[in-house]
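Presented below is the structure to which this report refers.
In this view, the complex is presented without one of its protein chains, the others remaining in place.
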Amino acid sequence: MIESLIPALSSYARQIDFLITEVTVIVGVWLVAAEALFFYFIFKYRAREGHRADYITGDEPRMRKWLIGPVLVVFVCDIFLIVGALKTWSHIKIELPPPAVVIKVIGQQWAWTFIHPGADGRLDTADDIVTVDELHVEVDKVYHFQLESRDVVHSFSVPVFRLKQDAIPGRTITGWFKAIGTGSYDIQCAEICGLGHGVMAARIVIGSAEQHAAWIDASSAGNTLTAMYE
Amino acid sequence: MATGQLAVWWVVASEIVIFGGLLAAYIEYRMSHVEWAGYAAHTNVWAGGFNTFVLLTSSLAAVLAHQAAESGNGRKAAKLLGLTIVGALVFLTVKAFEWTAEIQAGYTISSNGFWAFYYTAAGIHAAHVIAGAIIMGFVARDALAGRELHRVELIGIYWHFVDIVWIFLFPLLYIAK
Amino acid sequence: MSEQAGHTSYVKIWAILLVLLGVSIAGPTLEIQVVTVITAFGIALVKAYMVAKHFMHLNVQPRYVAYVICTCLTLMVVFWAGTAVDIYKQEGTNWAKLDVPAQSSTTH
Partner (left out) sequence: MSEATAAAHEDHHEMSFWAKYIFSTDHKMIAKQYLFTGLAMALVGGFFAYCFRMQLAFPGMDVPLYGIVSAGEYNALVTNHGTIMIFWVAMPVLIAAFGNFLIPLMLGCDDMVFPRVNRLSFQLFFLSTIVLLAAFFVPGGAFGGAWTAYPPLSAKAEYSLTPIGSSMWLVAVALEFVAFLLGGINFITTTMNARAQGMKAFDIPVVVWMIVMASIIFMLSVGPLVAGAIMLLFDQLLGTGFYDPGRGGDPVLWQHMFWFFGHPEVYVVLLPALGITLEVMSVFARKKPFGLRIIIYSAMGVGVLSFVVWAHHQFISGIDPRMANIFTITTLLISVPVAEMIFLFMATLYRGSITLSTPMLWALAFVAEFMIGGVTGIYLGDNASDIYFHDSYFVLAHFHYTFFPISIIAVFAGLTFWYPKMFGKMMNETLGKIHFWGTVIPFNLIFIPLFVLGIGGQHRRIFNYQHFTDLSSASFQDLRVFATIAMLVLLGFQFVFIYNYLVSMKKGPAAGKNPWRSNTLEWTTESPPPHGNFGGVFPTVYRGPYEYSVPDRESDYWPQDLPD
């Protein structure tokens, strides 16, 4: 249901979409049933001349089951939902798979700085590639990102990955993703961060192995930004 | 239960969560910053201890005032409340000297986290002491004329609460090093 | 309300409180962590309990007053427990706090 509006390009995006569909089915059934019954009651029991309402308080023995019955079903549904939620959440936010590449993502008013490992594939070396508002990743590789903020709370959100994590000043927060398709998409700041929050847009460029290697070569040659950030 | 009493207890309840939130935050910060123990070493335990003694004594005066009011002795209640007010003034005076000395020594509210909490928590508490003392003045005035004697107990409950808050602030801010 | 709590008994409570105060000040001078914690905070709890019981007459108020107060304290424990993992810990699952000095100069 979501992919019709926005592609699902990370390994866990489909899981989240599936979970959302699951929730939709469960609560959808409840909502439709409840609203239907509600409107049925409204039209069925309209006031009629010379007819008076029944005196029903819910304490009658035959009514007892309706006091608690339905809500027990809700409870069962909750258990079902909780299990699904916790499994997916743990997969995305708690158990990180070992990384092939580690990048740094730094938010500040009002731009994103991305530090990619250079040709040597390691971070914090001379050939790191620093870009602003443009993140380059390679498809089918597990990336870890170390998220930091230089000033206020930002939020690193890649809708096509179904990925979102706030950047908290004073903390390094590690997350992961694995792209499963190529292309170039929006990165948004999802936490209000002041005057320029509305223009704190960045792009993520997911390239095939060749494209990505080519980009590394191109940008390793005399990367002014790198110099600026050292 | 008397309406006034009930209201005061609800006031106390709402105050508990205010100070509770502040102290919960302080304890968490304190536990995560070992270096704060060093800053705390600069507080004046004797001033703090003396103030604790003053507040405990003023509480005694307040509860005796309540007892006097129970037995309808407005004059005595007013006198004892006056004693409590004196306690409040002594407490504030000691605080004033204490803070002056600390600020002169360069420990201001913006020095670091510990001193920020030190001045904030003690400051909010001092504000309650001042408010309590003022209200107590009015209650004492009425009591002297034998009016509104039940209020002696109400202000007493509030005052004991202020006392209890300090009972916790004292070890948290002064003793723990 | 507190006829059973006579004049003398209040003074007695007060005396006990002062003794406890003395202990709570003396305790830490031993420079032993455990002793400090017990004397400082254990005694603070005892003192608070005594003031609440005997001076605020919590013991003769209707039950629900004590319940309300306990609810407030419980809520503060809940608040503390819910926040401690983030505030008091230096690192947790996939996150760590940066050391303060390194961070102190990070304004644009």
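Order as written gives the chain letters A, B and C; numbering starts at 1 within each chain.
Please note the rule applied: a residue touches a chain if its C-beta (ideal position, glycine included) is under 8 Å from a C-beta of that chain, and two chains touch if they have at least 3 such contacts.
Please read these numbers as outputs of a predicted model, since none were measured by experiment.
Within the entire complex, contacts from the absent chain reach the displayed chains A, B, C. From the options A:V101, A:V142 or A:A190, the residue with contact to the chain not on display is A:A190. Counting the whole complex, the residues of subunit C in touch with the unshown chain are 71-72, 75, 78-79, 82-83, 85-87, 89, 92-95, 97-98, 100, 103-107. By the touch rule set out above, subunit B reaches the unshown chain at residues 1, 3, 6-7, 10-11, 13-22, 24-25, 28-29, 33, 109-110, 112-113, 116, 120, 124. Touching the omitted chain from subunit A are residues 1-2, 5-6, 15-16, 19-20, 23, 26-28, 30-31, 34-35, 37-39, 41-42, 45-48, 51-59, 63, 66-68, 70-71, 74-75, 78, 81-82, 84-90, 92-94, 109, 151-153, 155, 157, 159-160, 162-166, 168-171, 173, 185-186, 188-199, 201, 203.
The rule is simple: only the chains that are shown with their structure count from here on.
Sorting all chain pairs by how many C-beta pairs they have in contact places B-C at the top.
Distance from each chain's C-alpha mean to the overall C-alpha mean is smallest for C. If you average the Cα atoms of subunit B and of subunit C, the two centres end up 15 Å apart. For subunit B in complex with subunit C, the residues that touch the partner chain are 1, 5, 9-10, 12-13, 16-17, 20-21, 23-25, 27-29, 31-32, 45, 49, 52-53, 56-57, 59-60, 62-64, 66-67, 70, 153, 156-157, 160-161, 163-164, 167-168, 170-171, 175-177.
Interface of subunit A with subunit C (complex): residues 93-94, 96, 108-109, 148, 150-151, 169-175. Subunit C meets subunit A in the complex at residues 93-98, 100, 103, 106-108.
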